[in-house]
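Every protein chain except one is present and positioned as in the full complex.
Showing subunit A:
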Amino acid sequence: MVSVHSSYQYVKLCFLGNIISYILTIPQCKRIILQFDKTGGSSKGLREFLRRRLENYATSNPKIEFKIIEKAGHPVIKGEYINGREKAICIRNLNIDIIQQKLNLLRESSGAQLTRTKGKVTSLNESIRGIWSPLHVDPKNRHKI
């Protein structure tokens, strides 16, 4: 009924966890693409951002590559991630401050698909306290009918 943990397994898990936690400290977003229109009214905010704030923003994030593309249509920002996925946000008619928030959102996410988790904590470890069983309780403390 009660599972017994082997210490070797735990050490292995800890080692794996350390590696994973090290990898996850590296920024997951490798490239951000800023696509704007030269004359369109909807990309007015993005053009303002490129002119005023991009230089500071790029220097504060040296590990991310910023790529600027001129293309007709509504403006789009795209984030490319280490896991091979891509996230795109349409930013038509958006303010310069809101565009910076959207860029932060791309920078801070890990590229994984948005999923709903079941509980507050997700873990690979076995439960440390074990599963309670009535048969293993000391017979002095057991409930008597």
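Assume a residue touches a chain if its C-beta (ideal position, glycine included) is under 8 Å from a C-beta of that chain, and two chains touch if they have at least 3 such contacts; residues count from 1.
FYI, contacts and distances are computed from a predicted model.
> Which choice in "Exoribonuclease phosphorolytic domain-containing protein", "NEDD8-activating enzyme E1 regulatory subunit", "Large ribosomal subunit protein bL21m" or "Adenylyltransferase and sulfurtransferase uba4" gives the name that UniProt lists for the one chain left out?
So the chain that does not appear here would be "Large ribosomal subunit protein bL21m", according to UniProt.
> Which of these touches the unseen chain: A:T39, A:N56 or A:S123?
A:S123
> Of the listed residues A:T39, A:T115 or A:N141, which contacts the missing chain in the full complex?
The missing chain is touched by A:T115.
> Going by the touch rule given at the top, which residues of subunit A touch the chain that is not shown?
5, 7, 10-11, 13-14, 16-18, 20-21, 24-25, 27-28, 105, 107-110, 112, 114-117, 120-125, 128-130
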